[in-house]
Each structure stands twice: as C-alpha cells, then as structure tokens.
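With one protein chain held back, the other chains of the complex are shown just where they sit.
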Amino acid sequence: MPEFQPIDSSVIPRDADVATFMRLPRVHDLDGVEIGIFGVGLDAATYRGGTRQGPAAVREASRAIRRVNPRTEVSPFDLANVADIGDVPVNVLDYAGSLKLVEEHVAGLKGRGIWPIAVGGDHSTTLPVLRGLGGGEPLGLIQFDSHADVQDVFFGTKDNHASLARRATEEGLVDPARVVQIGLRGTRFGDGDVQWGIDAGFTAITYDDYEEMGRAKAIERILESVGDQPVYVTYDIDGLDPTEAPGTPAREPGGLSMRDSQVILRSLNGINAIGGDVCEVAPSLDPSGLTQLNAANLLFEITCLLAANRAKTA
Amino acid sequence: MPEFQPIDSSVIPRDADVATFMRLPRVHDLDGVEIGIFGVGLDAATYRGGTRQGPAAVREASRAIRRVNPRTEVSPFDLANVADIGDVPVNVLDYAGSLKLVEEHVAGLKGRGIWPIAVGGDHSTTLPVLRGLGGGEPLGLIQFDSHADVQDVFFGTKDNHASLARRATEEGLVDPARVVQIGLRGTRFGDGDVQWGIDAGFTAITYDDYEEMGRAKAIERILESVGDQPVYVTYDIDGLDPTEAPGTPAREPGGLSMRDSQVILRSLNGINAIGGDVCEVAPSLDPSGLTQLNAANLLFEITCLLAANRAKTA
Amino acid sequence: MPEFQPIDSSVIPRDADVATFMRLPRVHDLDGVEIGIFGVGLDAATYRGGTRQGPAAVREASRAIRRVNPRTEVSPFDLANVADIGDVPVNVLDYAGSLKLVEEHVAGLKGRGIWPIAVGGDHSTTLPVLRGLGGGEPLGLIQFDSHADVQDVFFGTKDNHASLARRATEEGLVDPARVVQIGLRGTRFGDGDVQWGIDAGFTAITYDDYEEMGRAKAIERILESVGDQPVYVTYDIDGLDPTEAPGTPAREPGGLSMRDSQVILRSLNGINAIGGDVCEVAPSLDPSGLTQLNAANLLFEITCLLAANRAKTA
Amino acid sequence: MPEFQPIDSSVIPRDADVATFMRLPRVHDLDGVEIGIFGVGLDAATYRGGTRQGPAAVREASRAIRRVNPRTEVSPFDLANVADIGDVPVNVLDYAGSLKLVEEHVAGLKGRGIWPIAVGGDHSTTLPVLRGLGGGEPLGLIQFDSHADVQDVFFGTKDNHASLARRATEEGLVDPARVVQIGLRGTRFGDGDVQWGIDAGFTAITYDDYEEMGRAKAIERILESVGDQPVYVTYDIDGLDPTEAPGTPAREPGGLSMRDSQVILRSLNGINAIGGDVCEVAPSLDPSGLTQLNAANLLFEITCLLAANRAKTA
Amino acid sequence: MPEFQPIDSSVIPRDADVATFMRLPRVHDLDGVEIGIFGVGLDAATYRGGTRQGPAAVREASRAIRRVNPRTEVSPFDLANVADIGDVPVNVLDYAGSLKLVEEHVAGLKGRGIWPIAVGGDHSTTLPVLRGLGGGEPLGLIQFDSHADVQDVFFGTKDNHASLARRATEEGLVDPARVVQIGLRGTRFGDGDVQWGIDAGFTAITYDDYEEMGRAKAIERILESVGDQPVYVTYDIDGLDPTEAPGTPAREPGGLSMRDSQVILRSLNGINAIGGDVCEVAPSLDPSGLTQLNAANLLFEITCLLAANRAKTA
Partner (left out) sequence: MPEFQPIDSSVIPRDADVATFMRLPRVHDLDGVEIGIFGVGLDAATYRGGTRQGPAAVREASRAIRRVNPRTEVSPFDLANVADIGDVPVNVLDYAGSLKLVEEHVAGLKGRGIWPIAVGGDHSTTLPVLRGLGGGEPLGLIQFDSHADVQDVFFGTKDNHASLARRATEEGLVDPARVVQIGLRGTRFGDGDVQWGIDAGFTAITYDDYEEMGRAKAIERILESVGDQPVYVTYDIDGLDPTEAPGTPAREPGGLSMRDSQVILRSLNGINAIGGDVCEVAPSLDPSGLTQLNAANLLFEITCLLAANRAKTA
C-alpha cells in the first residue's frame, strides 16, 4: 500500500479537518511522490473573473471523493503515491512571470520523476505545464473543451487561454496528429475559432459531431488518435454543459454531460497518461457548488488514469 | 369527491396562503384520512447538514403542483382523501429517540388504516417508517438512490442512512427478492458499498446498468421484481443527477434525470403501493430551489401511485 | 389564556410543521379572533418585482419568534386571540380589483371587530387597508419608510405605493396632524418627494433629522403626535437600512437599524394601536433571508402593540 | 456590411462597456433598422414575480454571444441591420394599458418595415406583439413552452400569459393549422390545459410525444406545419428543463434541453420568420444566471432565423 | 520566533494552497504546540442545520487574516507556537458520544500543556471543552451571545447548546461570580431564558443594558468580573447582529457589531485567557460569507488574548 493515503471518510466525517485534494496528505517534502496534484490560481480569462479561487474550491469539494472507481475498479491510492503538493504562487500582477513559474515548477517535478496534475486557474494553465513537460517527444493531448483555443493572437498576446492548443503545437510540445479536442461548440468569432487545429491535423470533435457519431465511436476515435505513447489530458470545465458547470467564465449551452465525461474517461483506462489538468473553475460564479464538485470528480478520473499507468510503468 | 381538496391555484394564486404539501389541508383530526403526508426533519447525513429544513422547503415548493398527472391521467385528490398531517417532532439532540418517534407515529397511522408518505429529512427516515409498517409480510421496496445503503455499521451505529436497506432486510421488513435499487453510482469506499444487497437477492441497477438496458427494460425489471404484493417506494433525492438536485448532502454526478424518474414512476401506475417517502432535501444547499421543486413533483408521483392503489383497494 | 396559541418551539422544533405567522393557528373560522394577521401578495413596486412572495417568506421566517417581548415583557398571545387568517387572493392581472379585494376584506374584519395586521406585498397594500378601516374618525399613522409616498400621480395612477400617504390624507382616512413619517431619505426626483406631507401637517422625520434629534427625542415626537386616539402602524421594510433589508425593491442606504426600530416600537407600548402592516419584502432579492427575518420580528413588535391595546380595551 | 455592428469581444473585453442585446448599438433613431430587438418588462405571471427584470438580465448575459452560428454558419449581423431599440415602458400599475403600449409599439415598427424581436417580461408579452403585427394574413406560430396557454379566462381576465395562444387564434392573429406547440408537460388543472388547441387545429407536441417521435421527426412536423408563409417564433423559457432555466416563475421538470432547442432552431433556418420573442426570464430566481444566458443564446438563434430571412427577402 | 508560522500572504497569495486556521501549519505531531486550534463540527442546533461545515468555512475565510493586531499591536505568532491541530471527529449519529470525544480531546491537550481554541460547530461545543479543562479551580467565562443558554432541560436533554452555561455552573467548571454574558436579547420563551444565570451570580449584560451603560463601562464590568484568574472566552456568533452573521441557526436582530466586539476583545488584552471558542457558524446559510469572515477575525482576537497571556506565563 502506498504511503500517502486519503483520510477515511467512513471514520472521519467528510466535513472534518483541512481540505486537501481528495483528502490526500499535503506533502511538503516531495520524496516518494509519484503523482503530484497542485493548484495554479491563474485568473486570466477575458470574461468574468474568479478562477484564482478554483484550487481552493476544488480542494473543498473533493471531500466527496472516495477511493474506488465504480466502473474500472481502479483504486488509485492503492496503485501510486498521490499527494497534494500545494500551489504554484502565481499572481495577477505579473501574468508572464506567473506562466514562467508554472513552467519551472513542472520542470522541477519532471526532474524528480513526478507526474503532474494541475488544478486551475484559467486555461492558460495548460501551456506552461506542457512547456515544463517538454524537451522530449511531443505528447498526445486530449482536450475536453467548448473552445478549440487555436487563436493566434488574443488581446495582443501569444500566450493565453485562447491560443494554447496552437502554441503547444507550434512549439512541438504536442503532436497534432495525436491531439483530440472534444465538445467544441458555441457561437464563433469566425472561421479561425476551430479550423486552424483541423488544418494542423487535430481530431476536432464538435458537439454536433459527437452527437452524430455517438459516444462509443468518439471513444474509439480518441483511442486511435492518442495510441500508446505518452498523453496529457486537459479538461476545461466549460467543455461541460453549463447546467453541470455554471461556475466558469465562458459558458456555452449544449455541451457534454458529466455522465458522458465519466464514461469517456473511464474508457480511456489503459492509455499512457502522464499528466493532466482541470481548469476554469470560478467558484464565486456558482452558488450551488456543482462546478467544483464536478471538477473534483473529473480530477479523480484523471488521477485514476495516471495511477493505473504509473503502476504499469513502475 | 373526497373531502380533502387542495387550494385551487387558478383561483387563489400559488403564492398565497399557508404552504402545505401540495396545498392540501393541514389536518389535525385524522378521521377520514386515507393517505397521510408528514414531514420528518431528521438531519443525520454525515456530510453537509440541512435536511431538517427539508419538509418546510418541500411544502413551499409544492405550491407548483396541480391536480392531474399528464400521462396517467390519475387525479389523486379525486381518488382518495390525502392530507398534510404535520411533522413528527424529531430533534437533533436525540437521534435514537427520534427514530423511535417516527416508528411509533407510523405504527399509529397503520393502526388507523392510513397509508404513510414521509418527506425527509435524511434517508435514515426510511428505516423507522418501515418498522412502523412492519409486523406483516415483508414489503417490496423500490429505492431510487445513488447509494445502496447496505453498510453494516457506519460511524459505530447500526441504524442510519447508509445501512437502511441492509437493516430492513435483516429485520424482515422487506423481502430482498422484491427490493429494487436504481441509480447506484459514485466513487466507492470498497466492495461493501453495493455487493451485500446483490448477495441478499436485491435487484441492484447501477446507472451503468440502467444506461445499458434502457429505460423500458428497467421498468420491466422493477415490475417483475415487485409483483402485485404491497410495496414501498423510497426516493433519496441524491438518486437524481446533481444538476437536478444540487441541494442534498452527498451528490454523485452522472445520475437519473427527472424525466426518467417521472416516466418510470408513471409506468408503475397499478402497483400495490402502500407507502413511500422522498428524502435528503437540504434546501440551504440549493439557492435555485430546484431540489425541493423536484422533490415536490416526485411526491406528487408517489401520491398518484398510492391514491390509484387506494381507490382500487377501497 | 386565549384559545389560539403558537406551536411551542421548545417542544416541536422550529423547522417542523406548517409555517404560519409566528406559528399561530391558521384559522378559517373567524369566530373568536381578535387580531387577524393576513397576507396581501401585491407586487406593484415599479422597480424590481417579487413582493408577491412576501407573505410566504415572512411566515417561514417567523418560525424564529418566541412568546415574550424581552423589554416590555408583553406576551401578546397571553393577551389576545391572534391568528393567521390566510391571504387576500389578490393577483397581478388586476391591480385595481385587487386593491378593492383588500379593502373589502378589511371592512369585513372591521365588521366583526377584528383588528387587522397585513403582511405585504408592496406598499400599495396600506391604502386599501386604511380604506377598509375607514368610515370613522381619521386615524393616526406611524409610517417607517425611506420614501414619503406623497406623489400625486405615479405612472398615471392615483392609487399606488408612492402616493399612499397623500391619498389617505385626501380621503380623510388619516389625520395629517397625527401622521408621523420616520426614516425618510434617498436621492429625490424633486421637491415633491417629501414636501407635500409637511405642508399637509405631517411630522416628517428624515434620517438626517432623526440622527440630529436622537432616538429618545424621536420617540417623544411620535408619542406627542399620535396621542391616545386610534393609530395605524405601517412599516415599509425599506425604512430599514439596506444591510438589514436587502430584499426589497427600492433600497436607500443610510437608514434605520433593527435596533432602533425595536426600541422605538417597544417605547410605543401603550399607544392606541388598532391595525398595522409590514410591507415590501421581496424574498427572491435576499438570499440571506435577513429581510423576512426582520419583517417577522417587526410583525411581532406590532402584534405586541395591538395585543396590549386590545387587552386594555377588552 | 450592415451599419449596426456589435462590439468586437476579441478587442473590447466582454465585461466592458454598456450591456445591450448582443452588444449591438442601442439605436434611438430607427432609420435603417431592419430587425429591432426591444425589452418588455411585463411581470404578470401569477406565481413568483421578477420578470420585469428580464430584459436587463438578458442584455447583460448576451455579452457572451459572438457573431457566427456554428452549425448554419449564419452570421446575422452580416445579413441585416439588427439593433437594440430600447424597451417599451410598460409598468405594473396598469396591466391593460401596458399591453396596449406593446401593441402600438409593434404596430409602429411594422409601419416602418422593422421586424420585431421582443425580450420579456412574462409570456403575456406575446399577444400584444401579435396584435401589433396583425391586420394581414394570420401568422404561423412556433411556441416552445411547457404550458399550452389556451385557458379561456384566467383570474377573471381574457388577456394574459395563460390564454395567449387561444386569444391569438380567436382574433385571427395566428392560423391554428400553422401553430406548433412543443415541450408541453407539467401537472394539469384538467383537460382544458392543452385540448382546446388540439381541437382548434394546433400541432401540440407534448414532451412525451417529443421523446417518442424523436427530434428529427419533430423538426419535420414543425417545418410541415409552418410551411413557407410568415411565421412568428415564441420561446417561453419554461419550455426548457428547469435545470436549464431555474429562473422562471413556473418550472416544470422533464423538459427541453438547450441542445435540443438549438438543433431545432438551427434546423428551421430558411423558414419565413418575421418576428419572435423570448419570455419569462426572472433573473432574481436564478443566482447562477443560466436562465438569462440561455435566453441570450435563444435570442441569437431567433435573430439568425430572422436575419437569414430578411436577407432573402431584401 | 516561534516555529509555527503562517504562510506569508504578501508572498504567497491568499487564494493559494491549503486552507488552515489563519494559514498556520496543520500539525499532526503536537510537540511544541502551545495553543492548539481545532474544529468541532457539531450540528445540534434545534433550528436550521449546517454548523458541521463551520470549521471548514472558518479555515477558508481565515486566509484574510494577517499577523498584527492593529490596536494592541499583539502579534500572536511572534509570541507563541500556535497551530491548526485538525478536528475532533464528532458525528451526527452519536451526539452524546461526540460530546465525550471533545471532552477527551481537550483533556488530552490539557495533559500536554496545550491551550485549546475550538471552532464550532454549534454551541454545544463549549460544555465538553470546559469539562476537558475541568478538575481545577472553576474558570471565569466571558460569553458573547444573544441567548443566555441557561435552560435546565431542552428537548429532554441536559447537555446541549441551550443549557451550557447552567450545566457548567452546576458542574463547578465555571465560577458564576466570574461569568459575564454579553449581547443577550431576542424574544423569549419566558423568564427562564435569562434569569437563572442572574440568580446564580452571572453578570448578564443584555443588549439593552449594553446600550445604556456604553461600551467603556461594559468593558470595565467584564474586567472586574473576571479578574486575573484563568478565564475562558466563548463567542457564539449569534451574539453578533444578524447583518454581521447571517449564517447562523438562530438569528436575533439588534445585536453586537464586529466593531464593538473587536474593541471589547482588544480591551481585554492582559486577562488570563487560557482557552476559547467561536461557535455556531453555518456557512450554507450565508451566501455572502460574512459570518465565517467575522468568525475568523474573532478567532484572531481570541488567539491574541491567549498568545499574549501565554507569553507572559512562559
């Protein structure tokens, strides 16, 4: 049994004690950590603020998570040493510097053999995480999102939440042939909103496509695309339908359900997942707390994918 | 026409006058009552409090209910004398004593030939209601829920919301061959979360099973299982998807919709329903009020089942 | 001991059973009632709707009220038969007709010797109540409010929340020399907002005046003005500071506290109060529920005034 | 390119500047306007108030809308001069007079060749809009709604939100053979709730019907029914499932999703749409803001239908 | 400089990292701890639930606290080793057993020389803390509260939030001559609500008394009463005015401000404070989060008192 175990919620009530990611230990000494979960409170969505409070809200909501995946039967904390390793101290006064901090933080983890899971923060979190992981073969990327994030320039900047998939491709961090985007929808500025990725070789599954092909076929497409090489999973919470995630800056009606998300992620069990994130939770925009609850459940699913892979690898 | 009639919302606006269950009379003298609806403000969920305010919230939200079921055309208040008979005065300072009060209350109703519908309160409501109904043949049980509630011991206790289906079976209150659980899901502590019931003979339909078999088949399975003997219907509101019921202590994403619940319950019209409950509404956790609205609609559906059966029986 | 007694909250928890005004019996047969409390769900404020849900919210919040006034030691339910007598079935489709319904309702109560306390509903509630009470000597009027409500015509109408004090004066329902307005403030349309009343003989105490003279002096002024003849007390909840009553259509910062209101109302113990109301509670505008809590406490204070007077009179 | 263009949200952040419908110019001079969007703050739902704040809330939420429909590729602001033309100054003190104002306003627009889109306000908005458009051939009507609105008399009135489809038929404003109602459901007062329309020749698709026939077939039925003559589209937001629109007076569980609504409306591209509305948004009843977000997206879909038609016509 | 230091909020933004009480270390090994702050998630208020989530909410809100008291200049973390030592694992299924757990926990701390500060949980927290501290001389008690908590029996129980001051006196845990209650108010069940304490020798300062004597005199009375012997400070958050603490089960209008509370507590600097608590925070009842913010600030004030005293003692 790995050393780091969550508080047992059938003994210590969930309301009790400090909130950490999935009630795991908050570890300051990284020795022995195999999968490190950390917060990144970036708040640079250009519509409606509040994602800087995302990590705290996901920690609090993740009190609801237990140990065993009901479908795959993966029990991640039996398979790997997973820990809450705190937050990258990003701040809103220095956006570029904050992105650099994230990159260095992840590079440091990589240097110690620790696989990262980031909890955002807005979706500009993902690019510096990928940069921190970079330097080897381009990764596969599974992106749950309502937006393709392939703008070239946004408000005069190149590094931001709306450009991340393009930049990561251009920088060779991800292999466009192994990028899958799922859940794309929403009114558009114009053609550039999605097309760049398709031209670059992405598998871009709009919600229209998804509905037409059906969930089983979509899963097949993802598995084919990412293959058995290392892959990174990013879940922008606005990929979910707004009824599932009201607390996010840019909501687009008509999206993925948690049910679909869970089934897809569980069907990916066995992929070579080596990192991931859940982004764009803005708790002050959701008085019901569903957004962070769902983010916590998605964090658990991503953790299952990494832990199962880590156990295989180890 | 039965004596007890709801206030007519096309004459007296719904906002007006005292809130009772479905605007029915609040009856103090039980003479003539055939179906008695009462509140049970237990608040013993071990994560997130507030279910003690459930009955008041369901009363308030049930102003929205009219008279006729749009699919079955059952008009319950034309078929039986249904009344709001107040609350069992449970309190949080004496959990065991409160369970006893509920049991005695229901035994008293049974003695007068009144069929009970309880509005919780947390799901520990159901066990004492079943005990109050006990003493004859074990009942059938239809349980809408995300959790199977078959823990042996929970926080050192035997009587609680997480053990009710197990205890009711062990005590001979329900016949395990006639127990159907539907909507089970959520991360698990371990195998014990669901398996005990299956081993005991329950028909346990997880949400995965439900999706695979489809709604029509699920209805068939329920009807086969419960047969034409007396049956009790319990709806733990966390059986619903959290988007439908954000105001409940233990939310599990990826669950039943109200649509599915309505179709299933309407398809059960004709079963030998003699009691029921709706539990786990915690209104302070849901600023949109959807949870209590949906609970009120489910209360109406369960009332239809009982009233149709009562009319047949009478 | 009067027949109508509230549910004892030290025996039946406050959360339990149907919500009536201060947990009093909801009486359908008016025999024996001395003070009748009723809802009037008018919703005709011209900025921000929702007061039609006021009576229900005040009923629910008044679960918090006990029996004895901590300062005057008046225990109103020991002094008079006070009951919840339901709502006047006003509706938003017929404003003028609804005002007429209120007037007739109150006239009916008056015919039976029942003193009215109305729970609004917007402040257009007060005028028809006064009309229903009319036909004798003009009444004194104590009006807690941020607005003087002395507009001649408002949106082309003569009967409305912004004209009530003027109309009541013009119709001889109140004696302008015995009208006291307290708490007036807020930016103004122009001179007409307050001056008409002063010219007519009102004692108009703006919040500036109130602060300057102090609470004790203000109480003196009220007592002098209303004397020992019959008086009606109306509390427009926007007389309170918005921190005390966020849930009301037209909030004006810098107003009365509940503390001041309680002390003033308690100091009026002994006046010849024969009717009253609390208006402008819009619960959907106040997620904290303070507005209805405070309205319920003010309702208790007004009830104390009437009950003490009734006991003296009887 | 038409003169009236929305603010570009990739240049001026969405949070910035005054909120107008879809960031379009607020035009005071109607010259050149082809499609005029205006608010109608009626608030006459007989259960739960607050729709008078609907137009403001939809304006604010429509900051989220971009330019291009992701499925039909219609870019409405490239096709027609669409503008925010302010609100009809209705008020709650004079319901009948307010309806008249709306009728005259729309008649004025019609006189200038401007096609109207109204943003309610409660659903009593629709009848006077249709009256203002009247005088020619009866229109087709596509009504998304949970209620059929075919009551003869409601609270003693003939003109109201619950009678609109009946009255419009009786007055020859709509052709019953070209009326389609979709999404009907909810408990009923009795047979009269839906049947009158069917008898008159409406195509009434209950949610049960909808589920049974499937979305594609429903779209076919709508297209067949309305044909190529002028048609008006009204979306009562309570046609949506309450999880999608919690902020509306009369919520009925088990309804349409935004996804279905979007696909249906997009499939109607090409119909002869000459007017429309979105009604019953009550923002104070929805702290998550989903209701107005969805209303804004539906407003965009209806605008696409009209703009595409206008471009064809012009 | 003591070993345990809070995270520096001018370096690591407040939103970042795990929420502990005042950003102090969450210590598992109690060696070196001088003042231990712990949560007690009891939830046994008999009106409105939710205090079991109090400790988590206060931890989260206490991110706002810095290091230095602006008036006394006490910097508690410079004076003593203060730490977050987790929660007592109380649960709602066993109230009596939970009280016992708290008592034993505090007795254990006392055995190690650690001074306790409890964060409730409902006010039944205080009695077992006092029992755990018991066995020596009776303590002084400063109780901020709207209720005197001197009921003999409440809902058939002797140990509860409404009886604590009486029971503590009867058991010799506190010296009635050194008990001060401040802020008492609210409608009453009867004479028993306050009088028992006065008869026993308490200094009971109602809000009426407080206003009459003024703050300076009240401080004097407290200092005289408690003298220089050990004293315990309990702050029932409903002692605050409801505008300051909307999120608590039993709100009583017309109460203490935070300003008055801060000045009083700061004026007590120098007393022999050896323990304390802040109770009755129910975060789900306060969407603005003020209640927990204020509780966090009161926690800081109480920590200042203990730390200053500890430094003197050490």
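Here the chain labels run A, B, C, D and E in written order, and each chain numbers its own residues starting at 1.
Simple rule for what comes next: a contact is a pair of C-beta atoms (placed from the backbone, for glycine too) under 8 Å apart; a residue touches a chain by one contact, two chains touch by 3 or more.
All figures in this text were calculated on a predicted structure; none of them were measured in a lab.
Engineer: I'd like the shown chains that the missing chain touches, ordered by label.
Structural biologist: Contacts of the unshown chain, counting the full complex: A, C, D, E.
Engineer: Touching the absent chain in the whole complex: find that residue among E:Arg112, E:Arg259 or E:Lys312.
Structural biologist: Answer from the full complex: E:Arg259 touches the omitted chain.
Engineer: Thinking of the whole complex, not just what is shown, which of C:Thr72, C:Gln229, C:Thr243 or C:Asn272 touches the missing chain?
Structural biologist: Looking across C:Thr72, C:Gln229, C:Thr243 or C:Asn272, the contact with the absent chain belongs to C:Thr243.
Engineer: Can you list where subunit D touches the absent chain?
Structural biologist: The missing chain touches subunit D at positions 11-13, 15-20, 26, 39, 41, 52-53, 55-56, 59-60, 84, 86-92, 287.
Engineer: In the complete complex, the non-displayed chain touches which residues of subunit A?
Structural biologist: Looking at subunit A, the ones touching the missing chain are residues 43-46, 48-53, 91-95, 97, 154-157, 160, 282, 284-285, 287.
Engineer: At which residues does subunit C meet the chain that is not included here?
Structural biologist: Interface with the chain not displayed, on the subunit C side: 46-48, 151, 154-155, 185-190, 206-208, 211, 241-243, 246-247, 250-251, 253-255, 285-288.
The working rule: only the chains that are shown with their structure count from here on.
Engineer: Moving only to chains each one touches, count the minimum steps from subunit B until you reach subunit C.
Structural biologist: 1
Engineer: What whole-Å value do you get for the distance between subunit D and subunit E if each is reduced to the mean of its CA atoms?
Structural biologist: Their C-alpha centroids are separated by 55 Å.
Engineer: Just how far, in Å, is the C-alpha centre of subunit D from the one of subunit C?
Structural biologist: One centre to the other, that is 40 Å.
Engineer: Can you pull out the residues of subunit E that are in contact with at least two other chains?
Structural biologist: 46, 48, 52-53, 91-92, 154-155, 285, 287
Engineer: Can the chain contact pattern be summarised as a line, a ring, a star, a complete graph, or none of these (other)?
Structural biologist: Drawn as a graph, the chains match no named shape, so other.
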